[in-house]
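Only a single protein chain was left out; the remaining protein chains are all shown in position.
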């Protein structure tokens, strides 16, 4: 069983091992400096070790928010350093790699790009760890062959991420395929994490799905958080608010102790 | 939240309540008296409170074993009484109800019959609890409307059972839809249990899926067990052997204590 | 290649043969005597040789119209004889066979009952031809094995009917699987017809899908017609009105001649 590190967070390795359950959390999209710091400081205080946040977004409609994109470069690299949390973000185009490679700690290949082999070939040349999401209609075998593209290009620091597949069911955004996660845990050495937010499409379902993922033996989760989900520029329905995120975090600790007293220092201090 | 009882086993009710996690276990098919007693005694000793076992089987091919069927009537009612465990079995035809109603404790509607409305109308007239499996391609809404057929006919003692849905993925028999279970736990008052055996189609995946189901908040599981899965007359690939069943049972107890010393008395005593 | 006859209509046999393209048409549900005669006379005048019409309906909700059911027996057998068109109707329960067998010319097994093996075993004992619809999530192999249940019980007069499968696409009711029809035409000797009405769920799509089915080499179609689709008791959205049915009929003739002058005698004469 391989261990992949993002900053100080170790994902994978000996299953059933001691230690906290790895959680990568953050907004669907980074919406600006204040939003980034507000969310990032909250998560850091909570104990989260790696932040996620979209810069270049792949949206179904060209009329939807496409991410802050290149404008992030002006402030994000320095602000990220100030915050002190490693950052995971999605890459959609081989040409974005050089833009992101300076300050990103881990690339995410989103569900729509798992089959984007030219992108995978280029990403495989980087030295950064890569979260490879399953295509929403990708067979397990195709997913592993996408990972093989990365391996062939020289990068084996791969974390597989199940995020729900497309089925006939209209009531839930996707169908989280934990059968596949169980299968992969027995048949591949790559770490396998779960994104319950996209699977559910509904914040109310995120916590039960996250608990199930942990109990099943997944190596961690990737979850969306927003200070005000109702105002999120993308995917607000599935984002946990801070209260929900606190609940999730504590529900996944092996020994839930007494609820911590939150001073929310960082939430107060933001003055941007 | 409704509680449905099968014998002394209570399923559903206040979520998060104390008490053991409900497990219904037994062979896919009842293969004969010795097989029934062997499996039943093992499960009873283990602490299982309700037995499952197919009498009339719905098989994809007419050339596959169709169940022991009417021949069970000669010995099963009395043997079941001797064993002392309530029995759940599938009903595939309205005309089977009168055959089974004398000694069955709970009807199971299998995945292929969730849309068999004439059967549901007749079952609704019985007073027995009913495990209503989801059709493998049924939307959640259709599943609830199938339950409504039972309710309309007078029976509300319904336990919904998620058993995997059909998707594009060929490596696993079905895709267990825990997103649906999470959804139902928040949107219906019926108890919802999970059948990890059919979802996986592979005994190696049953334990992780069962753990995930419990952590998610499901109200119990329905699992297939066979003394020698390799010789089972139906669905052997997904059946746990006794060792696997013991592991499953203990992994689902809230406080796994020291492994019990098994005397296996009943296993030894069978002389049929 | 097998030929199956319903009354004087021959379905299947040498492909590419001369002769009209077999069309079975009629309402989703028989709604009453006047409705039956009105529709039946129109279709008979048009040249349709076999009528379809539901008596026992399988509906997703118990609150939807369930068919005229046993009440049809009072008038339908005689009225059918007066009209002079063979009748196809769905059977949902083994106990309905003896009710229907006296006057039905062909049984239809609906999409929800393709997996109802106890029903298939009983139907196989009848001597009537059987239209076996594909389960909406049935693999081709499972469909052929359902046919094998009929064959094993003694009835080989089977017409396979593709009626659309369930996929992820929400804009159309089902996805008509003509790839499967092409496959079956090359790999089974049973006649294969298409139901474009259920596949589409929208009358506007019925004519193009029917034309495609004929060009592909299907052995016929089964199509829903209603004098006033907006007032139909079931599935009105997909029913053709008389005008649409006329267009469909003429578009499927090999040599569309000058449009016939319609006197609509029978439509005028109904006095019930």
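Per-chain residue numbering starts at 1, and chain names A, B and C are given in the order in which the chains are listed.
In this text, contacts are C-beta pairs under 8 Å (C-beta built on N, C-alpha and C of every residue); 3 or more make two chains touch, one makes a residue touch a chain.
Since the model is a prediction, treat every value here as computed from it, not as a measurement.
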For the chain that's not shown, point to the residue among C:25, C:180 or C:245 touching it. C:180
Taking the full complex into account, find the residue in A:7, A:94 or A:236 that is in contact with the omitted chain. A:94
Footprint left on subunit B by the chain that the document does not show: 137, 166-168, 170
In the complete complex, which positions of subunit C touch the hidden chain? 137, 139-141, 164-165, 167-172, 174-180, 182-183, 185-186, 199-200, 202, 204-205, 208-209, 211-217
Missing-partner contacts on subunit A, residue numbers: 56, 58-63, 92-96, 112-113, 115-119, 121, 135-137, 142, 145, 148-149, 152, 166
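FYI, only the chains that are shown with their structure count from here on.
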Going by average Cα coordinates, which chain is farthest removed from subunit C? A
Would you kindly tell me how far, in whole Å, the mean C-alpha position of subunit C lies from that of subunit A? 50
Subunit B-subunit C separation of Cα centroids, rounded to whole Å: 37
Multi-chain contact sites of subunit C, meaning residues that touch two or more partners: 137, 166
